[in-house]
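See below for the structure under consideration.
Selected chains from the complex are presented in situ; the others are not included.
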Amino acid sequence: MTTAAVHGYTSDKAAYLRRLKRIEGQVRGIARMVDEDQYCIDILTQVAAVNSAMHAVSLGLLENHLQHCVVAAAHEAGTSGSSVAIDAKVKEATQAISRLLR
Amino acid sequence: MTTAAVHGYTSDKAAYLRRLKRIEGQVRGIARMVDEDQYCIDILTQVAAVNSAMHAVSLGLLENHLQHCVVAAAHEAGTSGSSVAIDAKVKEATQAISRLLR
Amino acid sequence: MTTAAVHGYTSDKAAYLRRLKRIEGQVRGIARMVDEDQYCIDILTQVAAVNSAMHAVSLGLLENHLQHCVVAAAHEAGTSGSSVAIDAKVKEATQAISRLLR
C-alpha cells in the first residue's frame, strides 16, 4: 500500500493542484490590483472570489477525508469491535470543520 | 430500537434544548433592543453572539451525526461489502457543512 | 430630536421586529425537531436557514448604521474640520463586521 492510497484526495490530486494554482494566481492578481491602486471594492470582490474558491477546495478535501476516514474507521471497528478510533477521527474532523467555520 | 436511538444527538438532547432555549431568548433580546432604539453596534454584537451560539450547536449536531453515520455506515459496509451507503451519507454531510459555511 | 431619530434602523423597525420574530420561531422549530428526534441533517438545514436570516438582519443593520454614521460624521467633520469622530466610527463599524465574519 502506497502513501497515495492512504489519503482520500489522491485520485483528484491533479484537479486540486490545478485549482490551487488558479487560487495562487488570483492572490497574485489581488496584489497587482493593490499595487496599481485599483478601486477598493473591486479588490474586495476578488478577495470574496478567493474565499469562495478556498471553501470549495476545503469542502472537497473534507468530503474525501470523511469518505476515507469512514472506510478506514469502519474497517478498524469491524475487526477490533472498538469505536475509539472512529470517535477520535470524528472529533478531529469536527475540529477541522470548526476552524473552517472560524 | 427506538427512534431516539437512531440519531446521535439524543443523549445530549436536554443540553441542546437548553442551548436552543437560550438562543431563542437572545433573539428575543435583540428584538427588544431594536424596539428600544438601542445603539446599532451593540445590537450587532448580540447578533454575533447568536451566530456564535448557533455555530456551536451545529458543530455539536454534526459531530453527533458523523459519529452515528460512521457507526451505522461501518456496520452496513461490514455486512454488505458495499460503500454506496457510506458515500451517500458522506455526500449528505458535506452538503450540510457547505450550507453552514454558506 | 428623539432617540428614534438617532439610529438609522428606526424607519425599518417594524420590518426588523417581524424578521426577528420569525427567526425566534425558527429557533423554536429547531428545538422541536431535536425534541422529536428528527433527522440530524434536516435540523442542520434549519440551522443554516437561521444563520442566513441572521446575516440578512445584520447586513441591514450595518447598512442603516453606515448611512447614519456617514451622515452624522460628515456633519461633525464639516463643522469641526476634524476626522477623529469619523475614524472612531469607522473603527467601531469594522470591529462589528469582524465579529460578524467571526
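Which chain is which? They are A, B and C, in the order written, and residues in each are numbered from 1.
In the analysis below, a residue touches a chain if its C-beta (ideal position, glycine included) is under 8 Å from a C-beta of that chain, and two chains touch if they have at least 3 such contacts.
All of these numbers come straight from a predicted model, not from anything done at the bench.
Of the identical chains making up the complex, 3 are displayed, while the complete assembly in this file numbers 4 copies.
To be clear about the criterion, only the chains that are shown with their structure count from here on.
Residue numbering at the chain A/chain B interface overlaps substantially, since over half of the positions present are found in both copies. Distance between chain A and chain C, defined via averaged C-alpha coordinates, is recorded as 30 Å. Chain B and chain C, compared by their mean Cα positions, are separated by 22 Å.
Centre-to-centre separation of chain A and chain B, using mean CA positions: 21 Å. Annotation for chain A: residues 101 touch two or more other chains. Residues of chain B that touch chain C in their complex: 3-4, 6-10, 13, 16-17, 20-21, 23-24, 27-28, 30-31, 34-35, 37-41, 43-45, 47-48, 50-52, 54-55, 57-58, 61-62, 64-65, 68, 92-93, 96, 99-100, 102.
On the chain C side of its complex with chain A, the touching residues are 101-102. By the touch criterion stated above, chain B contacts chain A in their complex at residues 55, 58-59, 62-63, 66-67, 69-71, 73-74, 77-78, 83, 86-87, 89-91, 93-94, 97-98, 100-101.
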